[in-house]
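The following block contains the structure, expressed as structure tokens.
After this line comes chain A, so read on.
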Amino acid sequence: MASVLEIADLHKSFGGIAAVNGVSFTVEEGEIVGIIGPNGSGKSTLFNCVLGQLQPTSGEVRIDGRVTTGMRPCDLNALGVSRTFQLLQVFPELTVRDNLIAAGQEHCGTMFSRLFGPRDAGLGPVADRMIEFFRLSHVAGERAGRLSYGQQKLLDAAMAFMGGPRLVLLDEPAGGVNLTMLGDLRERLRAINRERRSTFVVIEHNMDFVMSLCTRVLVLAEGRIIAQGSPDAVRNDPKVIEAYLGP
Partner candidate 1 sequence: QSTVYIPNLAELSGAGAVSGTNWRDGIILAVEEINAKGGILGRKLDVPHVDTQSEASIARAQIQKMIDNKPYVILGPVFSGSVLPSMELSKAAEIPQIMGGEAAAITQRGNPYIFRTAFGQQVSMPKIANYMRDGVKAKSVAVVWVNNDFGKGGRDAFVAEMTKRNIKVVADVSTESGQVDFASDVVKVKNSPAEAIFVYTNEEESARFLREARKQGIKVPLIGETTLLGQKVIELAGEAANGVKGHVGLTADAPVPALQAFGEKFKKRFGYANDHNGIKGYTAVYVIKHVTEKIGKFDSKAFAAALHGMTITPAQEPGILMEATWDKNGDIDRQSFLGEVVGGKQKIVEILPKAGL
Partner candidate 2 sequence: MASAGLVRGTLAAVTVVVLAAGPEFLRPSQLYLVSLWAVTAIAAMGLNLTLGYAGQISMAQGAFVGIGAYTVALLMQAGLGFFPAFLAAGVLCFAVGWLLGYPALRVQHHYLAFVTLAFTTLVYLLLRNEQWLTNGVYGISGIQRPTALGFAFGTAARFYYFCLGIMALFLGAMWWMIRSPWGRAFMVLRENPVRALSLGVDTRRYTLLAFAIGSAVGGFAGGLFAPLVQFLEPNSFSLGYSLSLLLMVIVGGAGYLFGPLVGAAVAILLPDFLRFTEGYYLLLYAAAVMVLMAFCPQGLIGLSERWQANRRARLAAGGER
């Protein structure tokens, strides 16, 4: 069986500056892979290339063995790949609940059935559970643009799960999130991973979170992978300490 995600010699440069410079790795089903690396090492750019937000300069991305380079984000999403964003990306004028329903509705039925079917595309209960979990109940009817930073971050994460994805790419989900909530989030990710065999790739600078969640960690620096392995191995790798963790 093919790996869930295969990246082969991916390059992306912006006007001569190589942001991603020959990255290759594979992610197997059910893995939780962490990606760390200094600021500007190309982590977000890598995600953007994988998810079709950016066109890679060269290289190939395969999902379930199928080449997906050049596919649009919405088509990738239809294959069961979803993501969160580093900077806040919600629908500011929609309520929290509508944000969540919007996030999942394209996975329910056909264009036709969505026009004539129920208003919430049958996603109401799922959305409510999500709201409950992310402790957003008291703001469920509030417009998303009016939430605090951390709340929006959580909403963004919640949205990524509405479509029941098989592969989720999370870009700094912990930034600005309260530590207690973060613990819950980690448990939740683990649970989903266990029950549905969903696969996660997580970019994060919060070492506690990465090290306690991930089964494998990749370290990116200047657009290349400089180390990978188990959390412990990576943490003690001198190259990583020099480039990222610091003395």
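Annotations
Throughout what follows, a contact is a pair of C-beta atoms (placed from the backbone, for glycine too) under 8 Å apart; a residue touches a chain by one contact, two chains touch by 3 or more; residues count from 1.
A word on the picks: all candidates are chains of the complex that A comes from, given by their letters.
Quick caveat: nothing in here was measured; it's all calculated off a predicted structure.
This complex places chain A in touch with one candidate out of 1 or 2, and it is 2. Chain A contributes residues 51, 53, 72-75, 77-78, 82-83, 85, 89-94, 98, 101-108, 111, 114-117, 119-121, 159, 162-163 to its touches with candidate 2 in the complex.
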